[in-house]
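Every protein chain but one is kept in place in this view of the complex.
Moving on to subunit A:
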Amino acid sequence: MTPDYYLVLAAILFTIGAAGVLVRRNAIVLFMCIELMLNAANLALVTFSRINGTLDGQIISFFVMVVAAAEVVIGLAIIMSIFRTRRSASVDDANLLKY
């Protein structure tokens, strides 16, 4: 089986994530879409690692997982603090800052 299919899958996952961030409203769903993009990058890294025959890609994906975990902590803290006040996680409701 050729590893190219995994690259196609990674590209599709990345596109779904990127499009999801643009069309969805809920901050948590947006956040999940961003995680999907990161995981698509991980899949691409591991596949390229297999194609290139080096281990760098696998090491990088470990780093990405750690960084993504740290990002979750910060992101959920911010979303939680907004939700407590507004009782909503919709990004359309956060509209005080404009022009």
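The rule is short, and it goes like this: a contact is a pair of C-beta atoms (placed from the backbone, for glycine too) under 8 Å apart; a residue touches a chain by one contact, two chains touch by 3 or more; residues count from 1.
Rule of thumb we're sticking to: contacts and distances are computed from a predicted model.
*Asks:* For the chain omitted from this view, which of "Spermidine/putrescine transport system ATP-binding protein", "Cation acetate symporter", "NADH-quinone oxidoreductase subunit N" or "Peptidoglycan glycosyltransferase" is its UniProt protein name?
*Replies:* Result for the unshown chain: "NADH-quinone oxidoreductase subunit N".
*Asks:* Hey, which subunit A residues sit against the chain that's not shown?
*Replies:* Here the touching residues of subunit A are 7, 10, 14, 17-18, 21, 27, 30-31, 34, 37-38, 40-42, 44-45, 47-49, 51-52, 54, 56-57, 59-60, 63-64, 67, 70-71, 74-75, 77-79, 81-82, 84-85, 91, 94-99.
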